[in-house]
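The structure follows.
Of the protein chains in this complex, one is absent; all others appear in place.
Letters A and B name the chains as they come in the text, with residue numbers starting at 1 for each one.
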Amino acid sequence: MTYNPSALLPVIVLLPLLGALFNGLLGSRLSRQTVYAISNTTVLASFLLSVMVFLGLRGAMVTAPDAAFRYTLYEWIAAGSYKFEIAFLADQLSAVMLLVVTGVGFLVHLYSTGYMHEDPGYARYFSYLNLFIFSMLMLVLGKNLAMLFIGWEGVGACSYLLIGFWFKDMDKAAAGQKAFIVNRIGDVGFLAAMMLLLAYGNGSVDFDHLRVVFSDSAHMLDHAPTVTLIALLLFVGAAGKSAQIPLYIWLPDAMAGPTPVSALIHAATMVTAGVYMIARMNFLFALTPHAMTVVMMVGATTALVAASIGLVQNDIKKVLAYSTVSQLGFMIVAVGAGAYAAGVFHLMTHAFFKGALFLGAGAVIHALHHEQDIRKMGGLKKKLPIIHWTFLISCIAIAGLPPLAGFFSKDAILAETLAFRPNTEKIATYYGESFERQARVKVMADKAPDQAKLAVAVKAERDAYVKSVEDLAIWRKVAFALCLLAAFMTAFYMFRLYFLTFSGDYRGDHHTWDHAHDAPWPMATALVLLAFLSFVGGWVGTPFFHNQFNFFFHWLEPVLARGEELLDGHMTPALEYGLMAASTVVAALGVTLAWWMYRKGPSELGANLANRMSFIYDALLNKYYVDEFYDRVVVRPLRAVSQAAFQVIDRIIVDLVMVRGPGYVLLGVSHAGRLLQNGEVQTYLVGVVLGIALLAYYLV
Amino acid sequence: MLHDLALTTPLLILLFAGLFTLVVDPFLPAGDQSRRFWGPFNAAMSAAAIVAAALMWKSGHHEMQTVAFGAHLSASTYSLFFVSLVSLVGMMTHLSSPKYMLEQGVGYGEYFAMVSFATFGMATMVSAESVITLFISLEIMSMAIYVLVAFKRTSIASVEAGMKYFIMGSVASALLLYGMAFLYGLSGGTTFVEIQRALVTAKPDQAVWLGLAVLLTLAAFLFKVAAVPFHMWAPDAYEGAPTTVTGFMASGVKVAAFGALLKILYAALAGQGMDDLHLPVAAILSTVALVTMTVGNLLALVQKNVKRMLAYSAIAHAGYLLLGTVASTVDPVLGAPYAVPGGAVPFYLIGYSLASLAGFAALASLGKNGEELTTEHQLAGLGRRYPFAGAVLSLAMLSLAGVPPTLGFFGKLELLREVLAVDNAKYLPHAIILVLNSVVSAYYYLRVTVYVYMRPEPKVEREYVTEPSLTWAMGLAAAAILAIGVMPGKAINVATLSAHAVRTGIATKNLVHLRGPDAPAKVAEVAAAPQEAPAAPVAEPAVIPQP
Partner (left out) sequence: MTAIPLGHLLGLAAILFTMGLVGVLTRRNLLLILMSIEVMLNAVNLTFVAFSRYNGWTEGHVLAFFLIAIAAAEAAVGLALVLSVFRLKNATYVDELRLLKR
């Protein structure tokens, strides 16, 4: 190797930025072809360079197994007590993300040249898209948490710009606003965590540095509740970005943007940033089984709830949106269960098949003149063969049938959720000094620094902690059960979507049918490539032969070493293959059920079922009436409940639960405080005198 | 004498600006227009004061001889830093005021004289090295501010706010003075050096008097910084005062009060190190800090008027800063047991005052003909109607909320870091409460930006005050928030240097503020030599009767 791969990192990141600037500033004067060429070339070049970095990393790992490339572009702040650098880090985890982002990113760019063929705002669109790739690369290549945060905000900004790209009407504006507010809530958590981490890292949030800090148990801030708090605050950020309960509500609305955007940003890359961040911070999360359990359960609940809502939606993009939320739930379960590699693996395969599904859905919508209701589709199998076959492959992949990509990643998550448990011994050793400090405080109470007594107290502290960690074991089984159920639903709703769209008879108007055309070549290329990846992408992470051929998991080991060191438990072949069989059966059941009910379009059986169990059906269609429940019982009792469910969920969950709910408690206190401020200067003076009296009590 | 005067150059410039304005103004032709000149003039004088202070800092002059007028005043690194900061606040206020005051119907020249006098008072206050200077300068500042708050004579709110502030402020002054009387009685001197020595050597039977003295002095400062429960004047005064004056109070008074508090705390009241006196000063301050930030944030949540909301937010920030005052480190010059504050509080004050100034300047640019737009609903759609004002206001809110890459973020960070560095993270619970508080505060700050950018604008047509100097003020403050936010290193260093010099202003005349590689040797040298006060022979501690 003659080149130095680390010097390529800034080039990879800056190329899309150049493209964005060029198209953004000059785009209106350039021809359509030039804009296409610039935007596609920059991303393609980034992808090729990423491949070089990947190969370079593989070469370097021969001599040094934990090799990574680092490149400092600019020392941002190095004075005082801080050290922030604009620096890039390409380790094994970043390299995977790098390939996914630039690879899928390029395919979406290519696809967009076909999809945006008639849109006058093409220059603006491609400029935003390039800007997004730039921000996403900052996010995955950042060497410290601050860089990651800059990218984090950047992708958010691009996402809002693109959600509101097409339409100026209020609905789209509202969708953008919702995404903005919900993500800000997450960001506040992220920021708070970053501040505490700065205190830990003594002014530096460099990942390498933090990993060292959290491996060394002598840090004075090491205290289980503090670490848990930091992890939970980080997770609030991840939940906002990766659309987890209760912050998931923005993602389905974000489908207002152009479909390629949904594929790239709201399925393949940006929304997985939370998963990436948690995998990146595995050394921190692994130290706090309590926070991990919260993460895992939130993920599992999200996976199940979103999948169940997806069962009955009729908008092709809404089904895929809820499916994305659900699949993100799976990834969060993985990182919450300590199966970081499995989470990242699913992230990658999901990027392939969900990318293909969204692009396929976009092609269908494109072919049918912006028809999105699957009740008005059907029988498109023969009319749109390329779209049909790619869609079918991706559906099999997401449903989790072997040997396609989704099967292996989902299976890995399910298996490891069940098999892993935290290594209590090592974690408790890490907090050893903290236990001693606490014990010392308690023993000091009776003023006798008795060594024996102290030892007993330390042991008591430690035992209490170990007990509390061991009590968490049951949740893994719960999460597993929820995920298995969600996997069944996934297979069912994906094939319901497939059959309603492609098989049976066409149910729309004939003018549209006559004009329907298969995907033009740029779109077809992207679809075929992604479908191919959905087919074979899982083969790099197979558990056969005792993980001998599990390249993916071995590849990530250097990054996840610390997190996995704090884990226990391993897979027996019986468990492994048993689970494989089980998940195949579950998926096959779901597919069969969907075939039985929907192969000829919306069947009477389905309608009967919906009628018979209208209670459940309506609940799902309206997303469990959570909103209405709050509306009637808690919030605005006088408000008419007949409002559309979408509207209500926005208002209740965003406005009430997220913003005002915690606020109500605070507001109550607040109002009480205001009563004291009665406008009378002499009351205020009484406050002063009381204050002095209080101070006097302590001082004199 | 001449040397003493030379050391006070920045203060004299400010004083001259006020006097000149006051004396010349009556001779100017009638009519409001000619009065607008006073804004830029006084701003230029404030800028001159900053330049003078910066030159003195740069020349190293202050390092050799920092005290003037028999140790009643100093031009130490510490003083110079704070003098520059309050002069900056004065300058911004002068720049943003002329057109606004004219629109409010009170565009008189005296306004600028009062702002200059108040700035002079603040600058003297942070340079003070004795209780006499401290008290007189505090009064100069306060009285000018009482007048400024009530300056819009035609408005009941303004006059009412002035009256209330006056009554409460006078009582606080009396309390401070009473506390100082006891400090004097205990020590026989008025300079901080003498007081500190007396406090450290106080006999146990004087403990009650000591406690009383420290208590009353602290209470007065807690009043000035608007700490709970001494805060209740602040919302009324902030809401009633003309907007530019509110900005001046929110930033200037806070900077001056914290500058003086930090100095009197470390140079006199707290003994050599924090809690040296067996009085739980640090414990009290940190507790008051927690209560203050929590109450301030909670009450800010429900405010609809942005001015009043910012008043409560100012209270919350006072809480953060109070927590910062207890974050002490070992004096790099004198060594243990002497303690000095870290750079967090001065650095935080830069960010806080700039953000307040930017926010209030943006509010001042709205509304014409005596009308003011200060409720959230009136701000709806601002981002579209007046993008500049909207952007500056939003930036100020983001900085106050502590969102990167604004200055406010690094201020909070530095504060947190220093608070956690004390004694094996003794204040970890406090730090966590601070973080949670800033989460709560993000809600009401971001609410303003949501109104500015995401709410449809009202139908009513409203006009917007534009004027070059106001635009400059807003632009300068916003640019500084971003520029220092992007490169905070230098500012943190300056703030840290100044904070470490809090004690050297009162130390021996030849004490050099140490930097560089030969510091350890000099520290040893200084530590070997007994600390000598430059003032008159130290009297025996007073004999105070047994209670």
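Here are some notes:
By definition in this document, contacts are C-beta pairs under 8 Å (C-beta built on N, C-alpha and C of every residue); 3 or more make two chains touch, one makes a residue touch a chain.
This structure is a prediction, so every number in the text was calculated from the model and none was measured.
Among B:P10, B:G162 or B:P242, only B:G162 touches the chain left out of the display.
Contact with the undisplayed chain is limited, among B:E239, B:E418 or B:E467, to B:E239.
Which of B:L5, B:A174, B:A283 or B:A336 touches the hidden chain is settled by the complete complex: it is B:A174. The omitted chain makes contact with chain A at the following residues, 674, 677-682, 685-686, 689. Touching residues on chain B toward the chain that is not drawn are 132, 135-136, 139, 143, 146-147, 150, 153-154, 156-157, 159-164, 166-167, 170-171, 173-174, 177-178, 181-182, 184-185, 188-190, 235-236, 239-240, 539-540, 542-545.
Everything that follows uses one rule, which is that only the chains that are shown with their structure count from here on.
In terms of their C-alpha centroids, the spacing between chain A and chain B amounts to 44 Å. Within the complex formed with chain A, the residues of chain B that make contact are 163-164, 167-168, 171-172, 175, 208, 211-212, 214-216, 218-219, 222-223, 228-233, 235-236, 279-281, 283-284, 295, 298-299, 301-302, 343, 402-404, 409-410, 412-414, 416-417, 420, 424-425, 428, 431-432, 435-436, 438-440, 442-443, 446, 450, 454, 486-490, 492-493, 496.
Residue ranges of chain A in contact with chain B, taken from their complex: 76-82, 146, 149, 177, 180-181, 184, 188-189, 191-192, 195-196, 198-199, 202-203, 220-221, 223, 226, 229, 659, 663, 666-667, 669-671, 673-674, 676-677, 679, 681, 683-685, 687-688, 690-692, 694-696, 698-700.
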